[in-house]
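One protein chain is absent from this view; the other protein chains keep their places.
Moving on to chain A:
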Amino acid sequence: MPEITADMTLDCKGLACPMPIVKTKKAIDQLDAGQVIEVQATDQGSIADIQGWAKNTGHHYLGTVEECEVLKHYIRKANPNEVNEEKKYPLIISSDELQKKLSENEKVTVIDVRETAEFAFNRIAGAVSIPLGELEHRISKLNPDDEIVVVCRTGNRSDMACQLLAGKGFKHVKNLESGMSGWNGSTINYDSQN
């Protein structure tokens, strides 16, 4: 299980509804779009409610881990003005093309630049987790000659990551079109590895 880090942790243990959601709403207002909050709760009803709340507000519910009777919900704050930003990096690869490469065991490094919480709950098998914010200082661990495919949720963050890598002399970098939202191959999720 990859480690999950959150930008903020909110303690709602022992609270009954509506308080976990009321507090989560207040807390998420203080985060920047794209940041992840971990909400710790003990009320079982909070699972369905936090999913419903996230769905209706547009925030991304990533998943819930239960540890010692404490539920840890992970939510990523949405950008209220989210538009499909114009992609600047020209080289893209489709979901089908990447699946073909992976199934034929081609040597390709899949780098997932989403937050660790997003990665933990749903990812492509064999992908390496390097959140976008950490890419620059972890770049020395990567080989500029490798074939690299960068993936995020929708293709925006990976577009920036591709530009960064190309600027540092990486020669064979491609952006996965539409990211995980367009990925129709198999994935690993939190449950399947436990």
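By definition in this document, contacts are C-beta pairs under 8 Å (C-beta built on N, C-alpha and C of every residue); 3 or more make two chains touch, one makes a residue touch a chain; residues count from 1.
As a working rule, contacts and distances are computed from a predicted model.
Student: Name the omitted chain as UniProt records it, choosing among "Hydroxyacylglutathione hydrolase", "Acyl carrier protein", "Nitric-oxide reductase large subunit" or "Transport permease protein".
Tutor: Result for the unshown chain: "Hydroxyacylglutathione hydrolase".
Student: Which listed residue, A:14, A:45 or A:133, touches the chain dropped from view?
Tutor: Going through A:14, A:45 or A:133 one by one, A:45 is the residue touching the chain not shown.
Student: Which residue, A:17, A:92 or A:166, contacts the hidden chain when the whole complex is considered?
Tutor: Counting the whole complex, the residue in contact with the absent chain is A:17.
Student: Touching residues of chain A against the unshown chain: what are they?
Tutor: So the residues of chain A touching the missing chain come out as 16-19, 21-22, 25, 44-45, 48-49, 51-53, 56.
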